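With one protein chain removed, the remaining protein chains of the complex are shown where they sit.
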């Protein structure tokens, strides 16, 4: 298990990222993901910048839907940490039990049909290639 | 490569599904996915019923967002057929180039952080367990 | 794309494996998988010995069922080459269209429920731990 | 972690599925998978109908072999819950320690050769395309 | 299939990234990966910055070994494009046929033992937890 880097013991480089996480998310809480990847400061900085741009900048997909997409990927990969943290994030943004149920049904169904497509070695339709 | 079952040579059981696909989607076109899994009629029927319920019945997630979630899973699994067919379906429902770009950025980022969480063996925060 | 090592140009070490493949399978045909991994002779030798032991030695699971399991894994991983080659092998051992349909239905369903189990973060029942 | 829906607090729709699970499996025990997905009743109903048809209806692959295929997929996906529950189910249907060993050896070997086929970018043999 | 954005038709934002790729790699050639993700300029910029930092900045792992690690991941995910492009990159940095063989053997073996560990539900040794 990784060592969790707390704010008090962090370098200035790491603290600057933690400060920005707190300001962006408007909470004092820094979750374990950031405290773990802080073991490699360049990865902490770069990952936070990426997450901030991809998940929190203006765009055509609304913030709650972005979280649902994140969960769909994490569920497909079986990443326990990411499923737990992004399910919590989605609930904080308004995801209902029904919406979670629908999301998991879509993700599960896609996993099912992905394998049928593989197994039957289905050629891509010409109309889908343009 | 699988044999594609055309309407003309299909059994009554298969034709009934093809008819329902055409009526539901309001198009004559049956794509290769259905023509392939028609080699096992119970799988054709069951898969179509599932897809219809999960992707086309009323719910809290709108039809375009359902397609985006489907693409995110297919991209994570690397299913060429499903990526091609659901990208076409999403475009038909209004997905712009920018929206596709945002979607793939979210899916790619989730795949990246899923692996960081695995690699650092990060313990799930207590606040995410409730 | 990898260079395919033909028998005529192969080293003695590679030829010995090719000879054993031919004798074991009772066919002159060496498929591209072996001709490719022959680029690294120790991998060729070790992989063939493993395959031969796992797929062709006496055991409690019959040869056709071993092929079905192989296909289920390859379909889950989306390995086009392995799906094509092991589907051909399974047909040669008697797999019918119906059996392939049932197999793919099981594999697809397992992929579906695997993701539901992940997404709902389901705790393992005590009765399954013993 | 998901809330487990017990029979006593369940809606009529959920109880009907629980009743059918009990009748089909001839046991009072409802495992956590069903109690979890019961949070979204349409997913519970649809998933049970699919499982029942795919795993318990008459077919060419016998019930024990269906469980082995299910395990092979779950092992490949790394789904802890499904590995635990289907290993228990397979044992109940007669899987011996040796059979489990053989199954895992096949699944592990397929995962190995899938990656060699990917890595060497091996072209599919013409004979496998027909 | 995605539209490939050529330099001549690219926006200033995209051209600036292409210019930096050319300067960093000391070649005029821009491969299809960049021309494709240029359809979403923020993803192009961010992905290039990440790649440049992760793959080309000074560090403890030498450039050739970084390519080998990249291939190992791409082979595990079955990403044809990434396998082809990073195999070419590794060869340009000095990867021999033997080294590729060893790399694929390691990646394949890891995929094999990963599944054995899953299938036997092996508890992590206490000595590995500290």
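Think of it as A, B, C, D and E in the order they're written, each chain with its own count starting at 1.
Please note the rule applied: contacts are C-beta pairs under 8 Å (C-beta built on N, C-alpha and C of every residue); 3 or more make two chains touch, one makes a residue touch a chain.
The model shown is predicted, which means the values in this text are computed figures rather than measured ones.
**Q** What chains on display are touched by the one that is not shown?
**A** Taking every chain of the complex into account, the missing one touches A, B, C, D, E.
**Q** Which parts of chain B are in contact with the chain that was left out?
**A** Contacting residues on chain B, toward the hidden partner: 71, 75-76, 78, 80, 83-84, 87, 100, 103-104, 107-109, 111-116, 118-121.
**Q** If the hidden chain were put back, which residues of chain A would touch it?
**A** Chain A touches the missing chain through residues 37, 39-40, 42-43, 46-47, 77-79.
**Q** In the complete complex, which positions of chain E touch the hidden chain?
**A** Interface residues of chain E facing the absent chain: 1-2, 29, 31-33, 36-37, 39, 43, 47, 50-51, 54-55, 59-61, 65-66, 68-70, 72-74, 76-77, 79-82, 84-85, 87-88, 96, 98-99, 102-103, 105-107, 109-114, 116-118, 120-125, 127-129.
Following the convention adopted for this analysis, only the chains that are shown with their structure count from here on.
**Q** Which chains contact both chain A and chain D?
**A** B, C, E
**Q** Out of curiosity, which chains are bumping into both chain C and chain E?
**A** Chains in contact with chain C as well as chain E: A, B, D.
**Q** Determine whether chain B and chain C, two copies of the same sequence, contact each other through the same residue numbers or different ones, counting it as same when over half of the numbers at the interface appear on both sides.
**A** The interface is built from different residue numbers on each side, given that under half of them are used by both copies.
**Q** Cα centroid separation between chain A and chain B, in whole Å?
**A** 20
**Q** Would you give the residues of chain E that are in contact with at least 2 other chains, written as numbers and ranges?
**A** As it turns out, chain E has residues touching two or more other chains at 42, 46, 78, 100, 104, 108.
**Q** Is the chain-to-chain touch network here best called a line, a ring, a star, complete, or other?
**A** Here the contact pattern is complete, since every chain touches every other one.
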